[in-house]
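The next block holds one structure in the form of structure tokens; read it before the comments.
All protein chains of the complex are present and in place, except for one that has been dropped.
Just so it is clear, A and B label the chains in written order, and each chain counts residues from 1 on its own.
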Amino acid sequence: MSFPEDLKYTENDEWVRVEGNKGTAGISDYAQEHLSDVVYVEIMPGEGDSFSKGDPVATIESVKAAADVYAPISGKIISVNEGLADNPELINTDPYGEAWMIRFEIADPSEFDGLMDVAAYKKVCEERDRS
Amino acid sequence: MSYIPHTENDRREMLADIGVKRIEDLYQVIPEETRFPNLNLPEGMSEIEVIDELQMLAEANMETKHFPCFLGAGAYNHFIPSVVGHILQRSEFYTAYTPYQPEISQGTLQTIFEYQSLICQLTGMEASNASHYDGATALAEAVILATRQHRGRRKKIVLSAAIHPQYREVVRTYFQGLDLEIIGDKSLEDTEALLAMVDENTAMVGVQYPDFLGRIKNFAKLGEVAHAAGALFCMVVNPLALAILKPPSEFGADIVVAEGQPLGIPLSYGGPYLGVFATKKKYVRMMSGRLVGETLDSRGQRGYVLALTPREQHIRRERASSNICTNQGLMVLAAAVYLSVLGKQGLQEVARLNYQKAHYAAKAIDGLEGYKLWSTMPFFNEFAVACPRPVTEINKKLIDYGILGGFDLGQDYPDLKDHMLIAVTELNTKEKIDDLVSVLGEVAHD
Partner (left out) sequence: MTEPLIFELSSPGRKGVELPECDVPETPLPKDLIRDDLLLPELSEVDVVRHFTRLSQLNYGIDISAYPLGSCTMKYNPKVNEDAARLPGFAYTHPLQGPEEAQGNLLLMFELQEWLKEIGGFAGVSLQPAAGAHGELAGIMMIHAYHHDRKDDRRIKILIPDSAHGTNPASTAMGGFQSVEIPSDDRGNIDLEALRRECDGTVAGLMLTNPNTLGLFDEHVREIIELVHGCGGLMYGDGANMNALLGVVRPGDLGFDILHYNLHKTFSTPHGGGGPGSGPVGVSERLKDFLPGPIVEAVDEGDENRPPKFDLIFPRKSIGRVKAFHGHFGVMVKAYTYLRMIGKDGLRAVADHAVLNANYLRVRIRDAYRVPYDRICMHEFVAEGAWEDAPGIRALDVAKRLMDYGYHPPTNYFPLIVHEALMIEPTETESKESLDAFADAMIKIAGEAHTDPDVLHGAPHITAFGRMDEVRAAKQLVLRYVPKEKNQI
């Protein structure tokens, strides 16, 4: 299972990549593995929409589970990954690359403090597997 | 008791294996002061005695096998081919549970898939679920779909007063205490009045076709107006009428709901019936209830499974699209068999017989002194008539002649005091219709 070092993570299994004042977000390899085969993705906001940290931004369904994806930090949408709707399996095959969900302008860099680094996130996942 | 196979010896052996002395010992966890209440219930009876008693109860009712029935108002006395009942009594169907294990449930699953397909053909819609409880709850589910589609932002539902009064009651029950306004049904106005109520805050517009008063209207304009305002357009239909009438898809319906009882389901004093629910494909993930989809099995054979189950309560729990966890399985089977055995020709013939006989009856009654046909519009198998005296009085007299009369519209529509809603189906022969007309003439005055 892959845990890229350069990303920030949330307790809810979203990842964020920060480049200057821009962010990209999706769901982690750990999350996709637990969902199993993803068959449907719907990204709710559109270009130009503002959202706050914790707002639902996407819904994912696999054959056995459904999950909501929440905004890891607040921002304003630059673009959404339109290709995911037709190829939801990208979430299983390339969660950190092709299966990015939203690109956005970061509203409040201080919200980074609420995110986890890879070591902390790994620990959360390990604990979950144990229980 | 014959449904419990255990012998004294079985019980003894089983208790010994469990490691307790008596069955009572299995209940130690139950608070002692409430354990083993002395119930005030009758003693058991033999099958002979029970059937005798039930026969007596059944005979205390007036039933439509022996008495001509002109009562409709949402439940209709139709012919049900013998085939339907016989298939329904196959216990592989009726003693099965929900088809969660597709390998040993293809009978139920394929039947539902065929039902979904038949409903789509009939309504012109692209997706049908495996059914809701009845027409009324299907309408309530349509409202839930519409409000979810608008993410709860639109707070208004426009419902025509010519939708079945009990269906509108059920919608109000479902949404009591929730922030949703249901308007449009204060009085029986025409479509123009509804048009004016549709705005940017409207989540759904609902009408009935043919409406509760039997009338057939063209709803193309209303569908357009609803869509222009961004609202969903929902039509409550009589599925039998759709054999000869333009399907709701032609009026732009987004959701079609119906009481499926006319499709081979006995009156049975109001239930169990069948809640038909169909939509355009784009709403399929918003649709609650079971859905069956086609797939392949591990051996490459075509097969069927419950599809899109993540929408359902057992996975989504409080975020589910509805709490529903059953469908009307046996009624789905009845409708599938009924539609298959009648087929294209048969269903059209039944619908035409309904239309013709109702029109014959309406003309004859309209010609009676004191009675007047209320509606000037085309109708299907039901029509409203202004009567010379209260409907309850007329119905009492009809009972004396062994006829089950029509529905008293004054109960639900104050403007239609002394108006009777009369339903005529393929089971009413000309002779029986003539009898009704002549008795109505006789009882017009004391």
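The working rule: contacts are C-beta pairs under 8 Å (C-beta built on N, C-alpha and C of every residue); 3 or more make two chains touch, one makes a residue touch a chain.
Since this is a predicted model, take the numbers as computed values, not measurements.
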| item | value |
| --- | --- |
| Contacting the left-out chain in the complete assembly, out of B:Thr98, B:Asn201 or B:Ser375 | B:Thr98 |
| Absent-chain contact - pick from B:Thr111, B:Ser160 or B:Asn238 | B:Thr111 |
| Where the missing chain touches chain A, by residue | 37, 39-40, 61, 63-64, 88 |
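Keep this in mind: only the chains that are shown with their structure count from here on.
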| item | value |
| --- | --- |
| CA centroid of chain A to CA centroid of chain B, Å | 44 |
